[in-house]
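One protein chain omitted, others in place.
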Amino acid sequence: MSVPILEVLDLHAAYGRIEVLRGVDLTVPKGAVMALLGPNGAGKSTLVKVVSGQKRATGGDIHLGGVHVTDADSAELARVGLCTVPEGRSVFPNLTVQENLVLMSYAGVPADAVLDTAFSYFPRLAERRHQLAGTMSGGEQQMLAMSRALASDPALLLLDELSMGLAPLIVDELYDTVAQIAESGVSILCIEQFARTALRVSDYAAVMIGGRIVATGEPAEILETMDDVILGGVA
Amino acid sequence: MPLLEVDDVVVQFGGVTAVNHASFEAHAGRITGLIGPNGAGKTTCFNVISGLQKPTKGQVRFEGRAVTRLPVNRRARRGMGRTFQRLEAFGSLTVRENVRVAFDIHRGVLGMLRPAASDVDALLERVGISAYAHERADSIPTGTARLLELARCLAGEPSLLLLDEPSSGLDESETDAFGDLLAELAQEGRAVLMVEHDMDLVMSVCDDIHVLDFGSVIASGAPSDIRRDAAVQKAYLGYSDSDDDGLPAGAGHVGRGGVDVTRTDLPPVGVDDMGDETTVLPAVREPIR
Partner (left out) sequence: MSTFLAFTIFGLFSGAAYAIAASGLVLTYTTTRVFNIAHGALGMVMSFLFWDFSVRQGMPTWLALVLVLLVVAPAVGWFLQRFVCRGLGEGPVSVSLVVTVGLLVGCIGLATQVWKPEARSVMPFLPDTRVQLGSITVTGHQLITILLSAVVAAGLFLLLNRTRIGTAMRASVDNPELLKLFGGRPDTAAALSWAIGTSLAALAGVLLVSQVGLDYYALTLLVINAYAAAMFGRLKSLPMTFVGAMVLGLSTSYASGYLPTEGIFNSVRNVMPALFLFAVIVALPQAQLRIGQVKGSVAAPVPSTPKALAWGAVLLGVVAMLSGSMSTANLLLVGTAATYAMVMLSLVLLTGYGGHVSLAQLSFAGVGALAYAKLDEPSLYGLALASLIAAGVGALVALPVLRLTGLYLALATMAFGVIMDKLVFQHESAFGFNGTLPAGRMSFFGTAVSSTGGYVMLMAVFFVLMALFLLALRRGPLGRVLIAMRDSPAACGTLGLDMRWFRVGLFALSAGMAGMAGALFAGLRETIGAADFQFFNSLPLLLLAVVFGVTTVTGATFGGIGLMLMPVLQSDYPELSGLIFAVIGFGAVALGRDPNGLANLVFKGGRLAQTRLLPRVRASLPELPARGEAAPDPSYDEGADAPDQSQQKEVPVHAAP
């Protein structure tokens, strides 16, 4: 097996005195789509924050494509091909669509190419290129956010709760886009509290509870063994 | 007459419509739940009601009188109390001092001279955080801090309680106790309006529920009606079958709390997995009154 695109070893992280990640071990193979499931408060978003360099780990290691990247700066990681789409609307509301797209070129792809890719995938964005991003609907904003994943040609894509606050039909469309990105060979770690849509497009799944990964495997087996955990573990 | 009426309120941030012609009400002596997916505009509604956010359009009426133009503190004086989703405890004061301050503010300059110690202790006892009385408020667990905010707000003897996700951070038994406390508070004649993600709690303690989606009220009614409402199922579940797609944070509880979903075409993972509980539906605690 080739070097995994993401390898997380015994990762710890805390907010103040409260430890949120308590030894996370996770491997995402190159070219694979992995869904990370788990109840609210399991530490999934914290894991994304630590892997993407937004939050410091208190212990453990992260390897990205075989390179040790623990405590690397998030801008640095973004420039070497880690594309993180954080929870919520990850666009700049007070900039126009086009300006948002221009900023995406910081990841290394020229601005013109970013615009081309984004507009060819989402023609609606082209119509609204001079509109302020914050004035678009939630779905359109999420399209704009996904444009970064599409256009910046990342090595690994981290998606955090893509579906949050969106109408189901739009979520379906977004996950179609995720599937397309996956087909182009991009590795994806996709975090969802509610599993089914995410599992539809993924090759592997992992379940996180209480700051640890408690199970990994094919989506089907995960569903079989962990269903009560995924859905019931919340309470 | 409802104690609180929210009438056709619209809130726009720039071009984003956070609340879209929302109308609902809350009655004295009843617990009203305000639920909906993340980003549906629930907290914005709270801000409009309590006066922290000016609505772009619409009215808020309290005790039959329009309060839309009143500043935050005047509304509080009339009997509105609220807690915050993102905690606003006075971090550099102790838990006890937090509640003490609330009494001081409520009783005004002259009332400050009146001894309040026993009242403070009684209130801490009532919400169950006496053990933390001398801790600094920024060092206590989230759940405790939420109870502290409730205690602080009760010091003002409000007739309307606005509780923004009061149970998050509480464990199961604490949540049960909290549910009982809510029922008690309503029984004393207060109106309780609560934004909450724990559907077990909502379905068991609420008398009325309003469901917000994309800033609009898509359904109102008793918990049993809400469970059956097709629009609600669509908002929460995506489809009116048991499809679990796009379920926003916390919404998984809907199934557990007993949303009556038609279970054809079961997905490998879905509400169905809670099958047992769904069938034994009245896992719903009857409101205590």
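The first chain written gets the first letter, and so on, giving A and B; residue counts start at 1 in each chain.
Convention: a residue touches a chain if its C-beta (ideal position, glycine included) is under 8 Å from a C-beta of that chain, and two chains touch if they have at least 3 such contacts.
Treat the numbers as computed from the prediction; the structure is a model and nothing was measured.
In the complete complex, the residue from A:111, A:126, A:155 or A:215 that touches the missing chain is A:111.
For the chain left out of this panel, the touching residue among B:30, B:100 or B:146 is B:100.
Hidden from this view is one chain, which touches subunit B at 47, 50-54, 71-74, 76-77, 80-82, 84, 86-94, 97-98, 100-102, 104-106, 112, 134, 136-138, 149, 152-153, 155-156.
Residues 52-54, 73-75, 78-79, 84-86, 90, 92-95, 99, 102-108, 111, 148, 152 of subunit A touch the missing chain (whole complex, contact as defined above).
Everything below uses one rule, namely that only the chains that are shown with their structure count from here on.
Centroids of subunit A and subunit B (each the mean of its C-alpha atoms) stand 31 Å apart.
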